[in-house]
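Since the structure comes first, as C-alpha coordinates, the remarks are kept for the end.
Right after this comes chain A.
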Amino acid sequence: MNVKPDFSKGHNMAETAPAFLSVWNMESYYGESYIVQNISFNVHEGEILALLGRNGAGKTSTLRSIARMDDPQVTHGEIWLDHKPLHLMKSHEAAQAGIGLVPEDRRIIPGLTVEENIELAQIAPPIGWSKERLYELFPRLGERRKQEGVTLSGGEQQMLAIARALSRDIKVLLLDEPYEGLAPVIVDEIEKTLRIIKEQGITTVIVEQNAVRALELADRAVILDTGGIVFDGAADEVLANEELRAEYLAI
Partner candidate 1 sequence: MDAFILQILNGLDKGSAYALIALGLTLIFGTLGVVNFAHGALFMIGAFCAVSLSKLLQLSYVTIDETQKDFLGNPLKVETPYVESWFGPEVGAAIIDWSVPLSILLAIPVMILVGLIMERGLIKHFYKREHADQILVTFGLAIVLQEIVKYYFGANPIQTPPPDALLGVSNLGAWFGFELPYPNWRIVYFCFSALVIAGVFAFLQFTTFGMVVRAGMADRETVGLLGIDIDKRFTIMFAIAACVAGLAGVMYAPINPPNYHMGMDFLVLSFVVVVVGGMGSLPGAVLAGFMLGILESFASTTWATTTLPGINQIIIYLVAIIVLLTRPRGLMGRKGVMEE
Partner candidate 2 sequence: MLGLNKNDLTLLLVVAVLTLFAPFILNPFPADSAMAQFNAGYPDLMQRFIIFGIFAIGFNILFGLTGYLSFGHAAFLGVGSYAAVWMFKLLSYNVVPAIGLAIIMAGLFSVLIGYVSLRRSGIYFSILTLAFAQMSFALAYSVLSNPKFNLTNGETGLQVYKNDPQIFHGEGMQDFPHFFGIYMNSTHTMNVGAWSFDFNAGYYLCAIIMIAVFYLSIRIFRSPFGMMLRAIKSNQTRMSYTGLNPRPHTLAAFVISGMYAGLAGGLMAAMDPLAGAERMQWTASGEVVLMTILGGTGTLIGPVLGAGFIKYFENIFSKINDNILHQWFAFLPDGIEDFVVFIIHPFIGKGWHLTLGIMFMLVVIFLPGGLVEGGQRIGKWIKSRGKSDDKTATTEPAE
Partner candidate 3 sequence: YTNEPTGSSVTLGFNVPQTGPYADEGNDELLAQQLAVEHLNGEGDGGCLNTFTSKALKGNGILGKKVEFVTGDTQTKSDAARASAKSMIEKDGAVMINGGSSSGVAVAVQGLCQEAGVIFMAGLTHANDTTGKDRKANGFRHFFNAYMSGAALAPVLAKEMGNDRNAYHLTADYNWGWTQEESIVASTEALGWNTVNTVKTPLASTDFSSYIAPVLNSGADTLVLNHYGGNMINSLTNAVQFGLLDKVVNGKDFKIVVPLYSELMAAGAGANIKGVLGSMNYNWQLQNEGSKQFVKSFGEKYGKPPSNSAQTCYAQVLLYADACERAGTFNPCGVAEALENFEFDGLGNGKTMYRKDDHQCFKDVLVVRGAENPTNAYDTLEIVEITPAEQVTYAPNHPMFGGDEATLGTCNAGA
(Lines give C-alpha, C1' and ligand atoms only; values in the text may rest on other atoms or scores of the structure.)
Protein backbone atom coordinates (compact mmCIF):
# COMPACT_ATOMS: atom_id res chain seq x y z
CA MET A 1 0.00 0.00 0.00
CA ASN A 2 2.56 2.46 1.17
CA VAL A 3 4.54 3.55 -1.86
CA LYS A 4 8.02 4.15 -0.56
CA PRO A 5 9.71 6.83 -2.60
CA ASP A 6 12.85 5.77 -4.26
CA PHE A 7 15.64 7.56 -2.52
CA SER A 8 18.37 5.22 -3.67
CA LYS A 9 19.95 8.03 -5.57
CA GLY A 10 21.05 9.48 -2.33
CA HIS A 11 20.24 12.98 -1.30
CA ASN A 12 19.55 14.43 -4.66
CA MET A 13 15.96 14.79 -3.55
CA ALA A 14 15.37 18.10 -5.17
CA GLU A 15 14.80 16.34 -8.44
CA THR A 16 13.74 12.94 -7.24
CA ALA A 17 11.09 13.81 -4.69
CA PRO A 18 8.19 11.80 -5.91
CA ALA A 19 5.48 14.14 -4.82
CA PHE A 20 4.64 17.73 -4.06
CA LEU A 21 5.03 17.26 -0.33
CA SER A 22 7.15 14.35 0.74
CA VAL A 23 7.75 13.23 4.26
CA TRP A 24 10.45 10.66 4.48
CA ASN A 25 11.43 8.67 7.55
CA MET A 26 10.50 11.50 9.83
CA GLU A 27 11.04 11.06 13.57
CA SER A 28 10.09 13.66 16.16
CA TYR A 29 10.56 14.01 19.86
CA TYR A 30 8.99 16.06 22.62
CA GLY A 31 11.98 16.22 24.88
CA GLU A 32 12.69 12.57 25.55
CA SER A 33 9.44 11.13 24.33
CA TYR A 34 9.49 9.64 20.89
CA ILE A 35 6.23 10.74 19.31
CA VAL A 36 6.38 10.58 15.53
CA GLN A 37 8.01 7.29 14.80
CA ASN A 38 9.68 7.10 11.45
CA ILE A 39 6.82 7.92 9.13
CA SER A 40 6.86 8.49 5.39
CA PHE A 41 4.09 9.66 3.12
CA ASN A 42 3.52 11.73 0.02
CA VAL A 43 0.97 14.33 -0.89
CA HIS A 44 0.46 15.15 -4.51
CA GLU A 45 -0.14 18.57 -5.86
CA GLY A 46 -3.73 19.71 -5.59
CA GLU A 47 -4.95 16.75 -3.60
CA ILE A 48 -6.61 16.62 -0.22
CA LEU A 49 -5.10 14.17 2.18
CA ALA A 50 -6.92 13.16 5.34
CA LEU A 51 -4.69 12.35 8.28
CA LEU A 52 -6.69 10.28 10.73
CA GLY A 53 -6.20 8.48 14.00
CA ARG A 54 -7.18 8.34 17.62
CA ASN A 55 -6.47 10.93 20.26
CA GLY A 56 -2.80 10.99 20.91
CA ALA A 57 -1.96 9.13 17.74
CA GLY A 58 0.43 11.87 16.73
CA LYS A 59 -1.53 13.74 14.06
CA THR A 60 -0.94 17.16 15.52
CA SER A 61 2.67 16.31 16.10
CA THR A 62 3.05 15.32 12.47
CA LEU A 63 1.58 18.58 11.22
CA ARG A 64 3.70 20.58 13.61
CA SER A 65 6.77 18.74 12.48
CA ILE A 66 6.03 19.56 8.88
CA ALA A 67 5.43 23.20 9.73
CA ARG A 68 8.81 23.15 11.49
CA MET A 69 7.59 24.31 14.85
CA ASP A 70 10.04 24.18 17.74
CA ASP A 71 8.18 21.29 19.36
CA PRO A 72 8.28 18.44 18.61
CA GLN A 73 11.83 18.35 17.39
CA VAL A 74 12.43 16.52 14.18
CA THR A 75 15.54 14.49 14.78
CA HIS A 76 15.63 12.41 11.69
CA GLY A 77 14.25 12.29 8.17
CA GLU A 78 13.52 14.72 5.43
CA ILE A 79 10.58 16.85 4.38
CA TRP A 80 10.41 18.25 0.88
CA LEU A 81 7.93 20.77 -0.40
CA ASP A 82 7.98 21.47 -4.09
CA HIS A 83 11.69 20.65 -4.25
CA LYS A 84 12.50 22.72 -1.23
CA PRO A 85 14.00 21.07 1.85
CA LEU A 86 11.66 22.00 4.67
CA HIS A 87 13.63 19.95 7.15
CA LEU A 88 16.40 22.50 6.92
CA MET A 89 14.13 25.43 7.63
CA LYS A 90 12.74 27.23 10.61
CA SER A 91 9.03 27.71 10.92
CA HIS A 92 8.97 31.17 9.42
CA GLU A 93 11.01 29.98 6.47
CA ALA A 94 8.70 27.05 6.00
CA ALA A 95 5.80 29.46 6.05
CA GLN A 96 7.47 31.58 3.40
CA ALA A 97 8.07 28.45 1.38
CA GLY A 98 4.34 27.88 1.26
CA ILE A 99 3.23 26.01 4.37
CA GLY A 100 0.07 27.27 6.05
CA LEU A 101 -0.92 25.65 9.30
CA VAL A 102 -4.24 26.15 11.01
CA PRO A 103 -3.37 24.96 14.50
CA GLU A 104 -5.73 22.88 16.58
CA ASP A 105 -6.45 25.48 19.20
CA ARG A 106 -6.61 28.17 16.52
CA ARG A 107 -4.04 30.34 18.18
CA ILE A 108 -5.70 33.65 17.57
CA ILE A 109 -3.28 36.28 18.80
CA PRO A 110 -4.47 38.00 21.93
CA GLY A 111 -4.40 41.75 21.94
CA LEU A 112 -4.99 42.04 18.21
CA THR A 113 -8.27 42.69 16.49
CA VAL A 114 -9.65 40.42 13.81
CA GLU A 115 -8.32 42.68 11.16
CA GLU A 116 -4.89 42.95 12.75
CA ASN A 117 -4.71 39.19 12.96
CA ILE A 118 -5.12 39.08 9.22
CA GLU A 119 -2.82 42.02 8.57
CA LEU A 120 -0.20 40.29 10.62
CA ALA A 121 -0.31 37.36 8.28
CA GLN A 122 0.16 39.63 5.32
CA ILE A 123 3.42 41.16 6.44
CA ALA A 124 5.80 38.49 5.25
CA PRO A 125 5.72 37.55 1.60
CA PRO A 126 4.15 35.88 -0.27
CA ILE A 127 0.72 37.41 0.23
CA GLY A 128 -2.40 35.51 -0.71
CA TRP A 129 -6.06 36.45 -0.62
CA SER A 130 -6.95 40.04 0.08
CA LYS A 131 -8.88 41.06 3.15
CA GLU A 132 -11.92 41.90 1.06
CA ARG A 133 -11.96 38.51 -0.52
CA LEU A 134 -11.68 36.85 2.87
CA TYR A 135 -14.51 38.89 4.32
CA GLU A 136 -16.56 37.84 1.35
CA LEU A 137 -15.90 34.23 2.15
CA PHE A 138 -16.49 34.80 5.89
CA PRO A 139 -18.91 37.72 6.21
CA ARG A 140 -19.03 37.12 9.95
CA LEU A 141 -15.40 38.18 10.24
CA GLY A 142 -16.10 41.31 8.26
CA GLU A 143 -18.75 42.26 10.77
CA ARG A 144 -16.43 41.69 13.67
CA ARG A 145 -13.27 43.15 12.17
CA LYS A 146 -12.65 45.60 14.99
CA GLN A 147 -13.28 43.12 17.79
CA GLU A 148 -10.37 41.58 19.65
CA GLY A 149 -9.75 38.23 18.03
CA VAL A 150 -9.72 36.13 21.16
CA THR A 151 -13.16 37.29 22.25
CA LEU A 152 -14.74 35.78 19.17
CA SER A 153 -16.89 32.74 19.64
CA GLY A 154 -15.24 29.42 19.02
CA GLY A 155 -16.56 29.08 15.53
CA GLU A 156 -15.65 32.59 14.58
CA GLN A 157 -12.14 31.97 15.76
CA GLN A 158 -11.91 28.93 13.56
CA MET A 159 -12.95 31.00 10.59
CA LEU A 160 -10.38 33.58 11.43
CA ALA A 161 -7.68 30.95 11.67
CA ILE A 162 -8.51 29.62 8.24
CA ALA A 163 -8.79 33.10 6.84
CA ARG A 164 -5.41 33.91 8.26
CA ALA A 165 -3.85 30.96 6.50
CA LEU A 166 -5.49 31.87 3.21
CA SER A 167 -4.35 35.43 3.46
CA ARG A 168 -0.91 34.08 2.71
CA ASP A 169 0.02 32.63 -0.63
CA ILE A 170 0.33 29.07 0.49
CA LYS A 171 1.04 25.91 -1.41
CA VAL A 172 0.03 23.46 1.27
CA LEU A 173 -2.68 24.04 3.83
CA LEU A 174 -2.36 21.98 6.98
CA LEU A 175 -5.64 21.92 8.87
CA ASP A 176 -5.73 20.61 12.39
CA GLU A 177 -9.32 19.74 13.21
CA PRO A 178 -10.94 22.59 11.35
CA TYR A 179 -14.51 21.48 12.05
CA GLU A 180 -14.12 21.29 15.76
CA GLY A 181 -16.59 23.45 17.57
CA LEU A 182 -18.40 24.59 14.50
CA ALA A 183 -22.10 24.54 13.88
CA PRO A 184 -23.13 22.04 11.26
CA VAL A 185 -24.07 24.79 8.80
CA ILE A 186 -20.65 26.31 9.14
CA VAL A 187 -19.01 22.96 8.71
CA ASP A 188 -20.86 22.73 5.43
CA GLU A 189 -19.59 26.19 4.58
CA ILE A 190 -16.04 25.37 5.38
CA GLU A 191 -16.22 22.15 3.49
CA LYS A 192 -17.36 24.13 0.51
CA THR A 193 -14.53 26.55 1.05
CA LEU A 194 -12.07 23.72 1.16
CA ARG A 195 -13.33 22.51 -2.15
CA ILE A 196 -12.92 26.00 -3.56
CA ILE A 197 -9.42 26.10 -2.19
CA LYS A 198 -8.72 22.78 -3.79
CA GLU A 199 -9.89 24.11 -7.12
CA GLN A 200 -7.38 26.91 -6.75
CA GLY A 201 -4.72 24.25 -6.76
CA ILE A 202 -3.85 24.40 -3.11
CA THR A 203 -2.81 21.12 -1.60
CA THR A 204 -4.44 20.29 1.70
CA VAL A 205 -3.70 17.99 4.59
CA ILE A 206 -6.62 17.74 6.95
CA VAL A 207 -6.65 16.20 10.40
CA GLU A 208 -10.15 15.54 11.59
CA GLN A 209 -11.98 13.50 14.18
CA ASN A 210 -15.11 13.53 12.12
CA ALA A 211 -13.58 10.88 9.91
CA VAL A 212 -16.56 10.36 7.67
CA ARG A 213 -16.76 13.98 6.69
CA ALA A 214 -13.04 14.16 6.18
CA LEU A 215 -13.00 11.06 4.02
CA GLU A 216 -15.84 12.34 1.90
CA LEU A 217 -13.77 15.40 1.19
CA ALA A 218 -10.37 13.78 0.81
CA ASP A 219 -8.79 12.04 -2.09
CA ARG A 220 -6.46 10.02 -0.02
CA ALA A 221 -6.11 9.04 3.63
CA VAL A 222 -3.30 8.21 5.98
CA ILE A 223 -4.10 6.62 9.30
CA LEU A 224 -1.74 7.03 12.21
CA ASP A 225 -1.56 4.97 15.33
CA THR A 226 0.84 5.58 18.20
CA GLY A 227 3.13 7.54 16.02
CA GLY A 228 3.32 5.16 13.08
CA ILE A 229 1.44 4.83 9.81
CA VAL A 230 -0.97 1.95 9.68
CA PHE A 231 -2.71 2.81 6.44
CA ASP A 232 -1.95 4.88 3.38
CA GLY A 233 -4.33 4.74 0.45
CA ALA A 234 -7.39 6.09 -1.28
CA ALA A 235 -10.06 7.65 0.89
CA ASP A 236 -12.79 5.36 -0.42
CA GLU A 237 -10.74 2.39 0.59
CA VAL A 238 -11.03 3.36 4.24
CA LEU A 239 -14.77 3.76 4.02
CA ALA A 240 -14.93 0.38 2.41
CA ASN A 241 -12.66 -1.35 4.87
CA GLU A 242 -14.80 -2.48 7.80
CA GLU A 243 -11.83 -3.56 9.88
CA LEU A 244 -9.91 -0.33 9.58
CA ARG A 245 -12.96 1.70 10.36
CA ALA A 246 -13.73 -0.24 13.47
CA GLU A 247 -10.21 -0.52 14.73
CA TYR A 248 -8.87 2.99 14.23
CA LEU A 249 -11.80 5.25 13.57
CA ALA A 250 -14.62 3.67 15.54
CA ILE A 251 -17.11 4.30 12.77
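In picking the candidates, the idea was that all candidates are chains of the complex that A comes from, given by their letters.
Criterion: contacts are C-beta pairs under 8 Å (C-beta built on N, C-alpha and C of every residue); 3 or more make two chains touch, one makes a residue touch a chain; residues count from 1.
Note that the structure is a prediction, hence the values are computed from the model and not measured.
Touch, as defined above, links chain A to just one of 1, 2 or 3 in this complex, and that is 1. Chain contact summary for the complex, chain A toward candidate 1: residues 67, 69-70, 90-93, 95-96, 100-101, 103, 107, 109-112, 116, 119-121, 123-125, 164, 168.
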